[in-house]
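All protein chains but one are shown in place.
Coming up: chain A.
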Amino acid sequence: MSPEPADRQEYNITAYTENQVGLLNRIAIIFSRRKINIESLNVSPSEIEGIHRFNIVIVETEEVVEKLAKQIEKQVEVLKVYYNTNADVIWQEMALYKVPTDVIAEKVLVERLLRENGARAVVIRKDYTVFETTGHREETDNLIKALQPYGLIEFVRSARIAIIKASDGFHHKLKEFERREPSEDVAENEFLNDREQVFTM
């Protein structure tokens, strides 16, 4: 085994794409083909209706990441791809924690814990309470560790979303792009619930 290249680090890949069925797979296989693990993946509409934004986190060298970014951008339905180190982005993950309400109510310590971790109650019911925090991985991890002794019921964490520090003009360009050529509607299968009415042979 060759030693781990020293310059492997987390990279944040940002891709603006069309909203099309199957594109997620087309992008995902660019990584899996090379046996690269995706550490985090967020796909959601951008601020422009019809344009989606991928945030993908992987650990690799810059040389590999650059080639991956080009391969993603080469896909017909991809508009633009950027890659950045963690130093070049501001990022957050969101986490939800479900804990028994009686424990929260009785143990003052927990309240302080939540305060210290910047958690916010989203839902408070008789049986359980859901807290929310946002932050880096270590921050959301810390609260899990702290809540575990108090009967943590369920936990979920979102993928990372990242804002690029040097992104002057992004929004304007995106708006202009969409204005010049509006996006097409995504075509989905509308027959899946029509089984009884269709002749099938």
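As a working rule, contacts are C-beta pairs under 8 Å (C-beta built on N, C-alpha and C of every residue); 3 or more make two chains touch, one makes a residue touch a chain; residues count from 1.
Operating definition for what follows: contacts and distances are computed from a predicted model.
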Name of the absent chain as recorded in UniProt (options "Sugar ABC transporter permease", "Ion-translocating oxidoreductase complex subunit A", "Acetolactate synthase" or "Potassium-transporting ATPase KdpC subunit"): "Acetolactate synthase"
Hidden-chain contact residue, picked from the options A:6, A:76, A:108 or A:166: A:76
Touch criterion as defined above, residue of A:17, A:40, A:84 or A:133 at the omitted chain: A:17
Touching residues on chain A - with respect to the absent chain: 17-18, 21-22, 25-26, 29, 33, 66-67, 70-71, 73-74, 76-79, 177, 181, 183, 187, 189-195, 198, 200
